[in-house]
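This report concerns only the one structure given below.
Certain chains of the assembly are absent from this excerpt, and the rest are unmoved.
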Amino acid sequence: MAAAKFDKKYKFTFGLWTIANPGRDPFGGPTREVVSPAQVCDVLGQAGAYGVNFHDNDLIPIDATPTEAEQIKKDFRRGLKDNGLVTPMATTNLFSDPVFKDGAFTSNNAAIRAYAIQKTMRAMELGAEFGAKIYVFWGGREGAESDATKDPVEAVKRFREAINFLCEYSISQNFGYRFAFEAKPNEPRGHMYFAVTGSYLALIPTLDHPDMCGVNPEFAHETMAGLNFVHHVAQAIEMKKLFHVDLNDQDMGRFDQDFRFGSSNYKAAFFLVKLLEDNGYNGPRHFDSHAYRQSDAKDVLHFAKGSMRTYEILAAKVKQWNADKQIQQLVSEINAKDNNLSRLTKKFSKANAKNLLAAPLDRVALAKARLPYEELDQLTLEVILGTR
Amino acid sequence: MAAAKFDKKYKFTFGLWTIANPGRDPFGGPTREVVSPAQVCDVLGQAGAYGVNFHDNDLIPIDATPTEAEQIKKDFRRGLKDNGLVTPMATTNLFSDPVFKDGAFTSNNAAIRAYAIQKTMRAMELGAEFGAKIYVFWGGREGAESDATKDPVEAVKRFREAINFLCEYSISQNFGYRFAFEAKPNEPRGHMYFAVTGSYLALIPTLDHPDMCGVNPEFAHETMAGLNFVHHVAQAIEMKKLFHVDLNDQDMGRFDQDFRFGSSNYKAAFFLVKLLEDNGYNGPRHFDSHAYRQSDAKDVLHFAKGSMRTYEILAAKVKQWNADKQIQQLVSEINAKDNNLSRLTKKFSKANAKNLLAAPLDRVALAKARLPYEELDQLTLEVILGTR
């Protein structure tokens, strides 16, 4: 395979952990060789990616010596440079070490909560060293198996306290970070706090620095819970809080599969790309996924290229859909306007209320306006399947 | 059965539609006789309830004449009085009529959006007439089957515009309402906007009158999506936004079953009651459920009494759990304190940050603190099953 060329404007990024995923799962050991951060850069360079993101311990093992850490960073920097990659996002691993087995910021143990904050401060420094401007928080262990074991009201307070502290720390250090919270309903915990993107969107206005906080929704996470991911991202966009997005795929009601973006739910992937493109999202498109456990290094390259290729295919189909006259004619028809009424409902006034109450609206007549949604959905299918 | 006695402090309420549910479902017709609002009052009086709630069209059919409406209201008032019932909550039916088949506040049709607001204004007046102070919004048709048919970003804007208008209307009329938004992930729509309680908690700060807006979470709704309902209510409580709560039951990943409260998930029901009682929730405990389709009128009475009985059983068990020395000893042990560290993390300062970074936290040692969660969960089981 020759090096692929993908459009830089999409800012396609991968996590170090995605390309380096060794294929371990709860029922079996690794199937692929360990690869170093620098080697991941080479893979991503060959695949044609824009950048790479990392948890502190993806780059520097938790028990590395300072000397080892320096060497790793040096190698990684060379890997980035050789492959023309940037590092827009960094994050903290607050879930792998046994110390976090019952949570980090929401741990029942005050010393563990302090350690989690300390570890994040250090990881923020590491991220800043590589130029990251988006800092992701995924609370992989913030949750419970049995609600006998932790107070869910207290958990919210603990989480807020940690974030408020870290916002101030970022400001005091001039890191320039924007924080992006990533929700997940369950796994590895039986139940996780801040289960969906909306939970974090709700938290943000209660923080000391709401402006620097947003969300990082992940396709697989809302989808695990059988929710419509597109709608959750749409609310984040409407609230100007979409700071980052994690693209992958997943069947509903399943364990966390982290499949290649677009590989399972073609239609949902299409509408996600449509949402991002139509609304001018210009942050990174981050692929948080991994190759099948059967894949070898060569197939991992197919996985990486396929992720970006599928996004571009869908983006082209979005353009086609937006330009399709028959589709646009239907869209226009179903969005029936009524300027007089819209003027009344746009903004309350006593006069508007009075006029609205007096408006002779005939529900039987209104119910008859055509909504040819089967026709529209079938046309959409034909655009996506390439038969139109 | 003699009339039951339930504690008034719990404010047990039922919707008119719950007791009057005729047993229709998508695959079969009604199995029970139609009962009038006044008859529902008699059932609830006999069952020992505190109050009754209603949608506009539960009380007054959408096509009733003014004369019919007056007679119905008169009968209902007598029913309330005869049975010592109050009406703390009212809401609008924005889902049954064909006019709302593609949404009410988020309809693609400006005239239907206006009609939905108009209908809500009138329903608010009706609710106020009966003294309701909580006004619930459940957007039963706000959603889509195919995302080709509606713009999910636009939908948020449309919904906000309607609520802003109605807040002002409530204020202008001195209704004294507090608005409570009720989320649902799907059904009757393929996908519904504001799918979970967090989606509404996130919306509220973006409204013109956030103070008068809160949520009405429903047990079955988060549970349908396989989410932990208790955690979602906990966030609402922490944010002081739990204005109302809908109690029922449901298996995960299923159609909307609206089972009798506590009848399926005993453990989750226990923790919900614990959350409400421990946090001093003092709004109505509203049962939004219906009897099995096999039930006759007598069995509907068992259904109503059983709902309240189960709540009281669980509330007693919550007290027992809170007073159990062995349990409280474990709870105390697992919540390990460290005042020195807590002082550092409570509030950011440069000094605190510096000291925290320098704190010699040993993750290996910290990981060894005991968390006897199997023991604690098993003790909890024994409290709930009455063997302790």
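Going by the order they are written in, the chains are A and B; count residues from 1 in each one.
As a working rule, a residue touches a chain if its C-beta (ideal position, glycine included) is under 8 Å from a C-beta of that chain, and two chains touch if they have at least 3 such contacts.
Keep in mind the model is a prediction, meaning the values are calculated, not measured.
Asks: Please give the number of copies in the complete assembly; 2 of them are in place here.
Replies: If we count every copy in the full complex rather than just the 2 shown, we get 4.
Basically, only the chains that are shown with their structure count from here on.
Asks: Using Cα averages as centroids, what's the distance between chain A and chain B in whole Å?
Replies: Taking the average C-alpha coordinate of chain A and of chain B, the gap between them is 29 Å.
Asks: Tell me, which parts of chain B touch chain A in their complex?
Replies: Contact set of chain B toward chain A: 62, 97-99, 101-102, 108-115, 117-118, 121-122, 145-149, 152-153, 155-157, 161-162, 164-165, 167-169, 172, 185-186, 191, 193-206, 225-228, 230-232, 234-235, 237-239, 253, 271, 274-275, 279, 334-339, 341-342, 344-348, 350, 352-353, 356-357, 359, 361, 363-364, 366-367, 369, 371, 373, 376-377, 379-380.
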